[in-house]
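The complex is shown incomplete by one protein chain, all other protein chains being positioned as in the whole.
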Amino acid sequence: MQLLGVSTAVATIGAACRKPNEKIIPFVRRPEELTPGNALHFATGYALEGYTSGLLVESHEGHPTKVEGNPAHPETLGATTVAEQALILGLYDDDRAKQLRRGGTPIAWPTFLSEVKARSASLAGNGGAGLRFLTGPTASPLLADLRRRILERFPRAKFVSYSPVAADGAIEGTKLAFGRPLMPRHHLGAASVILSLDADFLNDGPEQTRLSREYSARREPSRDMNRLYVVEPAITVTGAMADHRLRLRGGDVSAFAAGLCAMLSGRGLSALGPVGSLGHGAGLWDSKWLVALAADLEKNRGRSLVIAGRRQPAVVHALAAALNSALGNVGATVEYGVPITTDAIAGVEPLRALVEEIAGGAVDTLVVTAENPAYGAPADFKFEQLLKRVPNVIYHSLYEDETAQSCNYLVPAAHPLESWGDGRATDGVVSIVQPLVAPLWGGKTEAEVLSAFVGDGEVGTHALLRKYWSSMSKLPGNLAGSFDGVWERWLADGIVPDTGASSEQGLTINAQALAQAAAPLLARQAGQTGQAGQGALEIAFAPDPKIFDGRFANNAWLQELPHPIIKLTWDNVAMLSQATADRLGIETGDILEVSSRDRKLEAPAMIVPGHADDALTLPLGYGRSHTGHVGLAVGFNAGELRASEAPWFDRGATVTNTGRHHRLAITQDHWTMSPDGRDIPPPAVEAPLAEVLNSGSMFYEELEARRGPLPEVFKPVDYASQQYKWGMAIDLNKCTGCNACVIACQSENNIPVVGKDNVWRGREMQWIRIDRYFSGSIDDPQMINQPLGCVQCETAPCEYVCPVNATVHSDEGLNEMVYNRCIGTRYCSNNCPYKVRRFNFLDYTGDISPARELGMNPDVTVRSRGVMEKCTYCVQRIERKRIATRIEGRTIADGELETACQQGCPTQAITFGSLNDATAKVTKLHSDPRRYDLLHELGTRPRTAYLARVRNPNPDLVKVD
Amino acid sequence: MAAPNLSRDPLEPLPLLEGKHTDKTINDSLLAHVWRGAGKGWWALFACALSALSLLVIAISWTLYKGIGVWGNNIPVGWAFGIINFVWWIGIGHAGTLISAILLLFQQKWRTSINRFAEAMTLFAVICALLFPLLHTGRPWFAAYWLMPYPSVQRIWPQFKSPLTWDVFAVSTYFTISLLFWYLGLVPDLAALRDSSKSKTKRMIYGLFAMGWRGSGRHWAEYKWAYLLLAGLSTPLVLSVHTIVSFDFAVSVLPGWHTTIFPPYFVAGAVFSGFAMVLTWMLPAREFLGLKHVVTLKHLDNMAKVLLVTGMMVTYGYVMEHFVAWYSGNPYEYSEFFRVRQHGPMAPIYWLMMFCNCIVPQLFWSRRARTNILVLWFASILINVGMWCERFTIVITSLHRGFIPSTWKSYSPTWVDVSLFIGTIGLFSTLFLLFLKFVPAVAVTEIKELRHELDHEPTAETAGVTH
Partner (left out) sequence: MSQVDAHEGSGFVARRFVLAEFATPEALLAGTHKVREAGYKKLDTHTPMPIHGLEAALGLGRPKIPLIVLCGAIAGACIAYSMIYFCNVIDFPINVGGRPLHGPPANIPITFELAILLAGGSSFFGFFTLAKLPQPYHPVFESEDFARCAVDAYFLSVELPPEGEADKVFAEVQTAGALSAELVTESER
């Protein structure tokens, strides 16, 4: 019976899952039309926070199955973020809103259009005085054009952009510094010294993919290696990569920046002028640290960079801009350009205005296309109740979420992979977003909703898009030929040429004005963050590295993804430092009652190394009350404490320990490389640059013992005669631990999710995990990441213990799993020293929705209950490429075959290829002086080699010991 | 009841057979408990056993229905209760074979009174053990036959370098041989039952199993050899079986598993736990089945001595493990034995093991303890516990702290794990109670033989002294 149900469901979905009617153009031109069994790749884009990144989506028989970065796109450069990788699961999410409804009654799209027509007719009467649009930040030219047309028709209507994680500070900061709102664009290629003021630029924000690449490119051990200073409250991916990290409460960063200005102008950086004389809170930080930093920055004028984070107030961004221009970095490592989002400001202030209007009853019709404002808006706005006071609320959303509960129209949104559209990246480059499938459940795009108000509702996004772009007086890239030809070219390439934004030239800091403007802001900041009262507890809100602001809460891949730092899954926690925890008598797992501004919530605590004292970090996005079944009631909603006056950092919170305990599903229970004090060779090796550059150093002595031949009992198998000898190299010096590889692998290899309880038991399934180790003191630790999948041992301990030959070696040295043959003794896993094997303890794949099945990679077996599985170097990709090259009568060239983890990696830390090819990159890396093998002493002869991490400490700051 | 015996002259050895007997009296006294109807006590025990057995059935069904995930196992602790119980039960089985086979080869006369008992125990223990190798796999329905070397459509054979494959052969051989050995020894007694049974149906049934045995001299001539050879084969077999079981661990690379001393010390441990289990069952049985005249204090005394010796062997095994871990200078080994086991989260079990297996047997230096029923009984139970803890320490404590600290995880059993363990005890007890009800618990024929030998030895009393 159930089976029947599934099959029929599949039938319907299958019918729904078809190519869009409009013509979409494959990125790969040949074969021109779809050949069954062969995947096609389509260039498209994904807009997050208004900025569109270029993607390349693999599609099998019309089902998108895998997201990659578009190599041709200047911002993604072929890599991806976890969010982009996880789009596939979001697309096929069975919990998505599927029914267009008025109140509780389902209605058809035409009905909706006619009702909008009627309403807008009446609204047009008074110029749309009561009409308001609440949208997310966007840089879509089409949406901008629609807005223009709407405002033409309804002159008194208003558009408001809101995002709970908007980076307004940057815009307002540049306004302070340069007199007009600008947007910084950073370039790490030329940056030798980088100072991050609470900016997690490697793992957060629209530039993260490109910056990661540029950053890691400068990490090659040499005199030219860059140096990263990070000032932040809670350790982030960027903080973990820092050569020097200063833990500072978020509210104190402004004072630190002011202090740095003072220090630099004190050292004769005259350009700062009066800015240098702004006061600075003494004793907030290790002044030795500040001195060394100032010296370093000064030494590297024009080759340094100061980045301020999205959470920091305008004044910090202003000071950062001042520093950058004073240090002559503008134009070299940072450029400022006109904001490319339609509304540069998309934070609390615009929303406050709207809230007041609604409260005043001025709003009659509110069209919400923003991401779930009822959940994301500051708590004191009580936005959910306000919505109920608006007679007509039209909400366009992917889910029946919190906001949907108090709207009388819900328009199911089309998923980004189902939508036509356009957008711009941070550098302004335009991408045409083309759908991979027609909306599975008839979702509509934002453009369709907006166009309804100018009577274009039935036109459809594709037509609107073409109309808009073809109506341009001069096409960008002034290409020859018909618009159709140009259009197809744009779609195929995924970018529209010559659309990059230009940067402002000849910017100068008005130091006088800035100083005057900044002084009161600093004072206010100081007051608000209670600089005086050191004891005052600061609560800091942070976008979650997994589910961001909560929009990915229903994505099981991301929920089960281990947090890059604390390795937590299926939860969020209130992070705090050991010292603070001791002071408050708190232990990890205790449930705290955190109260601030007469609002309170309960949150489990976790002691996190390197966290600023007297501060509590509360990740946003959890504790959802209305969403799909995955994200429901996972974690706590930090937003309940978020005040519009202090959306990021707030002081004066009080914490009490309820004494109750919460069970956390953490995938790595231990912090260090020798939790019980065992004296073992460190799994993840690191060394300071000085040692790495000195070939005779201790560092190399130790490494020598961890590579090269070992005494053998029997003659090892000779792979030299094989055509390929697959191998991998992972550069710990490049890996930021961003997790992109983990989700990429999960998507490529149909890896199931197991849920919180199973993760707690230790049954997570991700084939590649990122081990995280802290070293040094728990207050001020250093962190190192080590991605670890199956290392494909040549003398694999797992193989000879399998009683049924279910795991054996291929001629090319792959350690292969024969799923059909496996009987699940788990002996192989017991005997695997790396513990990289994963076991289907229960039927994890049995109950996936028929929709989800469409997203499975048809090249990879879906494993059943009781079967062992593990990384196979993406053997399916190897075979596909082997077939393709055989047909062309050639061998696989180095670099044309990438594993999923390698392809997703923004920093190119992972290299894969044939070790029999002397010229291959992987072969070179295997003979790199920094190379070593994990557990080499066991004689497993792993095919995956590691390259030791290199730190580049400031000699002035190296502790003498 | 130990008191009167202690009142006798300590220099005078304890007798193997109490009192004077004729074949008839021996026959009747030893078969009495079979003919006697099941008493209240028996039924009470049987009820307990059955309820535990039903627990086993539930646990197994649930495991097969949901998957191995209903157990507490995880990565890295891929093996847990399943394998612990397997090794524990196999170990217990070994004493049976050892008592009947090795003691027979060494012509230990005192064996005859307890060997039938011990052999039965072997069979039932092995049956309990056999559940787990199959049940602990992810896909038992395949494991059931893919481990057998048969030409399959998959074109692939079992992997003969894997200790698990060795296990399959070892354990199945062990069960088969034990069964044959037990049955062969039973045939004459079945004939005795047939011939002394009152009712026709009983006569029929026992006659069926006796297979027309008529005590023919020509049969006895071959029989003695067949029996002796089976004993001779069982002896190396029993050593090999636990050696191979220990290979499951010793052949791996894991710290705490990768240990060359495992084979001998597993065998010693097996005998140790086996004799303990024999005592645990024998003491009540001899009390309630009226076997005191054949299972005399002499036997208990000897078995206690065996416990002492094997206990010392096991202790030696522990000492060597720790010594090698330290002496090898291997940091992983060292941490496993001196940090994880002694101070890790599972340390209490380690210390309990040390107490039960190393300290408790020291009691048996004293003859008073060796001949005191209560002391013996509680000690035997403690030793069973200790040996279970040993397997726990080897399997779980080693697994949950591997080479790479990032892989460290904890382990906690689920209700299914516990039910399975209790359930096997239920299965064992059920089989044992049935055995006591339908088959002579003591080898009647051999006792008759013993009696004649004793009668014809000048000093019958000293005959039993082990030589």
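A few comments on the model shown:
All chains are identified by letter, namely A and B, in their written order; residue positions are counted from 1 within each chain.
Going forward, contacts are C-beta pairs under 8 Å (C-beta built on N, C-alpha and C of every residue); 3 or more make two chains touch, one makes a residue touch a chain.
For clarity, every value in this text was computed on a predicted model and none was experimentally measured.
Touch with the chain that is not drawn comes from one residue among A:Arg466, A:Lys756 or A:His809, which is A:His809. Checked against the full complex, the candidates B:Trp71, B:Phe124, B:Trp213 or B:Tyr350 give a single residue touching the omitted chain, namely B:Trp213. Checked against the full complex, the candidates B:Ser240, B:Asn330 or B:Ser410 give a single residue touching the omitted chain, namely B:Ser240. Of the candidate positions B:Glu119, B:Glu390, B:Asp417 or B:Glu446, contact with the hidden chain is made by B:Glu446. The residue from A:Ala121, A:Ala633, A:Met698 or A:Val717 that touches the chain not shown here is A:Val717.
Residues 714-717, 793-800, 802, 805, 808-811, 941 are the ones on chain A that touch the missing chain. Panel shows chain B; residues 22-24, 27, 149, 155-161, 165-166, 169-170, 172-173, 176-177, 180-181, 183-184, 188, 191-192, 194-196, 207, 210-226, 229-230, 233-234, 236-237, 240, 244, 247, 445-446, 448-449, 452 of it touch the chain omitted from the view.
The criterion applied here is as follows: only the chains that are shown with their structure count from here on.
Computed from the mean C-alpha positions, the centre of chain A lies at a distance of 59 Å from the centre of chain B. Only residues 668-670, 672-680, 683, 758, 761-763, 769, 771-773, 786, 788, 797, 800-805, 818, 820-827, 829-831, 833-835, 837-843, 865-868, 934-935, 938 of chain A touch chain B when the two sit together in their complex. Interface residues of chain B, counted against chain A in their complex, comprise 66-70, 72-79, 136-140, 142-143, 146-147, 154, 156-159, 161-165, 168, 248, 251-254, 331-332, 334-335, 339-340, 343-344, 399, 401-410.
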